[in-house]
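Removed: one protein chain of the complex. Kept in place: all other protein chains.
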Amino acid sequence: MLTGRRFGGPERGKEEEQKYNRQAAEDHGGKLVGAAVMKKDAMALVTGRPVYTDDIAPRECLVVKVLRSPHAHALIQEIDISAAEKVPGIQCILTWKDVPQKRFTLAGQTYPEPSPYDRLILDQRVRFVGDPAAIVAGETEDAVDQALKLIRVKYQVLDAILDFHEAKDSHILIHPEDNWRSLAPVGADNSRNLCASGRDEHGDVDGILKTCAHVVDETYHVKANQQAMMETFRAYSYLDTYGRLNVVSSTQVPFHVRRILGHALDIPKSKIRVIKPRIGGGFGAKQTAVMEIYPAVVTWMTGKPAKMIYSRYESQIASSPRHEMEVRVRLGADEDGMIQAIDVYTLSNTGAYGEHGPTTVGLSGHKSIPLYRTKAFRFAYDVVYTNRMSAGAYRGYGATQGIFAVESAVNELADRLSMDPVALREKNMVRQGDVMPAYYGETAASCALDKCMARAAEMIGWKDKFPFRDMGNGKVRGVGVAMAMQGSSISKVDVGSVSLKLNDDGFYVLTVGCTDMGTGCDTILAQMAADCLDCSYEDIVVYGTDTDLSPYDSGSYASSTTYLTGMAVVKTCQTLREKILKKAAEYLDCTADDLEFDGKVVRRLDTGAEITLKDIGNRSMCFNEDALSACESHTSPVSPPPFMTGMAEVEVDMETGHVELLDYVAVVDCGTVVNPNLARVQTEGGLGQGIGMALYEDITYSQTGRMYENSLMQYKIPTRLDVGRIRVEFEPSYEPTGPFGAKSIGEIVINTPSPAIASAVYHACGARIRELPITAEKVCRAIHPEVFRGEAQRKAD
Amino acid sequence: MKLEFQLNGKAVQTEIQADTLLLDLVRSLGCLSVKRGCETSNCGLCTVMVEGKPVLSCSVLAARVQGKRVFTLEGLQEEAEEAGRYLAQEGGEQCGYCSPGFLMNVLAMERELTDPDEDQIKEYLAGNLCRCSGYMSQLRAVKKYLNRKGEKGC
Partner (left out) sequence: MFQAKEYVKPASLEEAYRLCQKRSSVVVGGMMWLKMETIRKQTIVDLSDLGLGEVRESEEEFQIGAMVTLRMLETDEGLNREFDGVFKECTRHIVGVQFRNGATVGGSVYGRFGFSDILTALLALDTEVELYHGGRMPLAEFAARPRQVTERDILTYVYVKKDKRKAAYLSERRTSTDFPLIACCGARTDWGWQFAVGARPGKAETVSFRVIDGWLERRTGKPCQAVEAQDTGWTKAAGLPQSEASGDAFAETLAGAAAASFIYGTNLTGSGTYRAYLAKVLLKRLILGLLAESGLAEGKEEER
């Protein structure tokens, strides 16, 4: 009744928006890149317009749910659906016998994916508590719920691997099947429960560590944190006029979803179209096709539209969280605190399936070690299968885990040397122009990390506050610091593309293949296009994302969109400008070299004759054979890292161990800041998540492999009362390979809170916490061991 | 069973089940701004106003709003635009999924509290989770919105 209606008319609202955006551009010298314009979709979102997957799904969709295994590891011996099928309204029940038997991966990665092909839509073997055993579709949720209860499954329960230390070379095999496949040379071996393994080194690490005056050798543990985006996983599907499978999904990777569905359903990709509407957050979670296969297979089998909305419970227990990693760091330095060598070994838990297992682990070393100039490094890793929920991609993508470890080790080194960790870093940090051997030998062409450090120290008042201040009321405040880097796209792999066309009256439509998930990429790409085309922000209409219409883009992940798709925008605008000039030359009866184009008018330099863009647009629609459209792709041989420094001030209650985060400052070098508001909120948001990970968000399992934190009641993401004060500034460098000098920002921002807060807690109270989250009880156990001394004894009794 | 109530200022007569939740009812009546982000009353995305008070529509029996006035963001579009613009001008809406529930509670706070300070604002809005923003932009936006007439001189 009220949907889609704007009270007061659409124009009044638009005027305000335009006024604001024009002012924002004016405040920035008339340029859009660097201006704090509002997001293109902002007013629709804040007024509650129905633009998300479930809002636009047809009402007649079948409701799709899955029956989930109660066992961590079992074989389905029998499955009886006869009673369930009789429930009125049930349209389709599928078991492992009904689905294609070719294995695939749900990882949204470029083909051939590094993640092993270890999945079926439904498998006879279930590998974690929550693994689907049957798919049920019906006309109402009630019918489906009832049917789910009536399915009888006889399981042969198998021994499970729940502790990832026991996985490698265990007698229990998670993937013994013959058709398990690894498409890429990632050191995978299903007969050893290895999803990946490998090493990379440079110089004589062991030899150098032997000569070091100080060696820190510690192990750090990060759990399988959940992205917990507010919109859970969801998709609906239907057959279109041509009998093609259309899937509307809350996804970051529409093109990958198309391929994955093709593989899973064993049908040609030409039969599939994937559309991404507005997404209620992703953070990497939706870089895995967590559940699109279920409604898709139902639609394909029944011909009927089908919809699946993951509950929060399902999103917690059967999704794509961060990889649990245990990272051992050996870090050697001389008497003066010059770091000589870093040795990192990462054990990563990919869970029941291998999505993103081989790739996330790489970042734990490749994006932590290069923060420092060292003579030698070694990075080795194993990624193991266990009977836990499969992991996936979460903002930071392994760098987060590695940086927590390496930055914590550096902080421990500083404490051992009685040296200020800021000073220690100033001696050792990577600088602009450095070659980074641990970062594939790339050169830091743009790096303002030193400035980030100096500014962050100034903002928080480091000199006055380091290392701690006793407040005299049983509370002590401490400060801690950490640095971080990430990449900007996957070098030599990712592809960003856009298409751009000129329309009548001279407005442009920019069609993108990347996926705005609230990050604002539709907006910043329009900002870049507007500057390239010398037009206003409103003259650019942005459309995305639809695999039938959008040019191929690997998707929005790996911190790629601003950097890569942004460059595609720059190139595409250039091409279209040339076409416009060519067309204008025809209309003005000259050559393109004689012309100048100011965005509104094309003018002959010799005669002054001119034609407006509006006229070109209109005229090109009649008796014309040159399409005024362009499409360019961009890929990059390098992945320039953004850099940042984060500093935390905490207050520890010395009796209870309670940690309160008071202040968090961050200074980021993301190259050119394309939209200061959006970059700031990306940073604040990533820090917020990082703070949650550092202090609150825990993951624990029962002895039978059931995950306890299965709701937002138990999985405590921070509220606005739990994040302290977050302050963000930028120290822009200029990245020569990026659009307008830009690098990425989306992921790096989650990496500093854990090590910075852990160090601040240590400085405040002496509790060294190496396993996240840093709970009050862990701190209390560290500072009041006497309280807990009797515990082991009591347990033994 | 039959239910009569006022939704966004208009009288509505409809059929519901005894256990229908208000969230599902208002969505079925086209108020799609109201979202569900959890099943445990923790996220605040489903916030609507019943008799002017903000409540979690996921935890209210539809039958209980018999004869009552219910507002969703669809019925408060002018206010949503005005408050929402402050959020948008900070870039604070991000994915936007929590925005309607958040703004409903901001509007409710404005009705209930007089001149709240920062701590009061944060406490009042603590039941609205947001995973994108880190909350700072929301706070900036709310402060500017509450001070839009410039009475606080900041």
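Here the chain labels run A and B in written order, and each chain numbers its own residues starting at 1.
Here, a contact is a pair of C-beta atoms (placed from the backbone, for glycine too) under 8 Å apart; a residue touches a chain by one contact, two chains touch by 3 or more.
Treat the numbers as computed from the prediction; the structure is a model and nothing was measured.
Of the chains on view, those touched by the hidden chain across the whole complex are A, B.
Of the candidate positions B:8, B:33, B:77 or B:128, contact with the unshown chain belongs to B:128.
Of the options B:39, B:82 or B:110, the residue whose C-beta touches the omitted chain is B:39. Within the entire complex, the positions of subunit B that touch the omitted partner chain are 1, 17-19, 21, 39-42, 44, 47, 53-56, 58-61, 63-64, 66, 105, 108-109, 123-128. By the touch criterion stated above, the residues of subunit A touching the omitted chain are 145, 655-656, 658, 696, 698, 700, 708-709, 713-714, 716, 718-719, 721-722, 775-777, 780-781, 784, 787-788, 790-791.
Here is the rule we go by: only the chains that are shown with their structure count from here on.
Work out the mean CA point of subunit A and of subunit B, and you get 28 Å between them. Against subunit B, in their complex, subunit A makes its touches with residues 1-3, 5-8, 13, 16-17, 20, 36, 38-39, 41-52, 55, 227-232, 278-283, 311-313, 517-520, 675, 677-678, 680-681, 683-689, 691, 711-713, 717, 719-721, 723, 725-726, 728. If you check the complex, the residues on subunit B that touch subunit A are 8, 10, 29-35, 37-43, 45, 72-75, 77-78, 80-81, 83-85, 87-100, 103, 122-123, 125-139.
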